[in-house]
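This is the structure I want to talk about, given as structure tokens.
Heads up, this is only part of the complex; the chains shown haven't been moved.
Chain nomenclature is as follows: A and B, assigned in order of appearance, with residue numbering initiated at 1 for each chain independently.
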Amino acid sequence: MRENRIRSIWQDGGTAINGWLGIPSAFAAETMAHQGWDSLTVDLQHGVIGYQVAVTMLQAISTTPVVPLARVPWLDPAIIMKMLDAGAYGLICPMVNSRAEAEAFIGACRYPPEGFRSFGPIRALLYAGDDYGRHANQTVLTIAQIETAQAVDNIDEIVSVPGLDAVYIGPVDLGLSLGFEPKFDRTEPEVVAAIDKVLSAAGQHGVVAGIHNATVAYARQMIDKGFRFVTVQSDARLMAAAARDIVDGLRADRS
Amino acid sequence: MRENRIRSIWQDGGTAINGWLGIPSAFAAETMAHQGWDSLTVDLQHGVIGYQVAVTMLQAISTTPVVPLARVPWLDPAIIMKMLDAGAYGLICPMVNSRAEAEAFIGACRYPPEGFRSFGPIRALLYAGDDYGRHANQTVLTIAQIETAQAVDNIDEIVSVPGLDAVYIGPVDLGLSLGFEPKFDRTEPEVVAAIDKVLSAAGQHGVVAGIHNATVAYARQMIDKGFRFVTVQSDARLMAAAARDIVDGLRADRS
């Protein structure tokens, strides 16, 4: 079975640089896959992406060595299993708030006896190799998103669920849940404390911690803190900001 | 009929800032349409865009006041008329190298007696209004791309074809045709001379001149020269460069 390079990076003590895809286009995904990311996450939750186009995006990513990940829209076995069958090498599940939810997520990602995933990895066999069935449980990443006050409260029992590979902080929702404005790159002490608590709990259980960021500077701080899976921005946001810069530069010229 | 703001900008002596779309996605197009461009060009030639998705992109652009344009893949009445019927408010036609080609292009864009366009503006009626038929010939822009040595040689007869609104220099193909490497933002004297010749001929015939650029700095120079329709980069290039910057910023941190 093809190795999961994100897992390898983590085993080597490194940090994985993850890109984020919200544009429903295999060409945009392939373009992103040539920019040096370690992994790319096809976002079926807040991205404008449903199942069918997501598969073509996984295909586009796998024209390169970049590891294809996906965020599912919700904790639902149907889409979890479909994305894994389609060859995602790891899934981010939003709003995992309790041990029970973490177990349900992992159960849907793992074949028996570790879980209840149904067998039929139709595209995963092509991407990963004929021995996918034997190694998938040890290869595919399970990443639970921690983004509510409730999840922070339950963080110890969440990270102690067997089979959980990583937690991923959603700082916008987490801050919102704690009573702050929706934004990235949190500096409010209460939110920072929550982030630190998650990081610490994960570390104690050998679970990797990741976080979504708006700037390289903040992401660097997070890496320094110990986060080993960092995302900065997304395809659409990067494109929009760069376009705005061009327009502003040209408009400045005209005044 | 809805006014064509690019035409209005030109009538006021202004310069139109044009964005470029090569990603086949209505969501990417809508995102771009919120960044301040005067017009956006759906590129059916070198973009990864066929007819069907192009229509959804025109729809996405027309959720905003940005003027929807398209570049057709070739001088072919079928796609020219289909894109106009779909509501494009102007077309860029590649590789217009002679008076005959300019006439064929304009003929396909204009209803009789000015041309031979077939009547059936199925979406254009929705976008432009019920009186589209009466005003389309005076509203829709015809933009001939000048991008070969042959076209430069024939520039006077091209710009003198009645009904031609603008010429648009393709600096990559133009340079290639003149024996240089394919790239934007030309400084080779031979290519600059060709560009200047096109600009001058257009000016003499009351035809607007436009050009595609790689940088704001070069585009500013072109505006200063007299170009009144400038494009910088494209959706995919902007996204890729911004993504590369993020990755480089994060990688720098890790070494």
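Here, a contact is a pair of C-beta atoms (placed from the backbone, for glycine too) under 8 Å apart; a residue touches a chain by one contact, two chains touch by 3 or more.
These numbers were taken from a predicted model, which means no experiment stands behind them.
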One sequence, 2 chains in place; the complete complex in the file has a copy number of 6
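The rule is simple: only the chains that are shown with their structure count from here on.
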So, in whole Å, the Cα centroid of chain A is separated from that of chain B by 38
Per the touch rule above, chain A residues touching chain B in the complex are 14-15, 17, 19, 22-25, 27-28, 31-32, 34-37, 48, 216, 219-220, 223, 230, 232-233, 235-236, 238-244, 246-251, 253-254
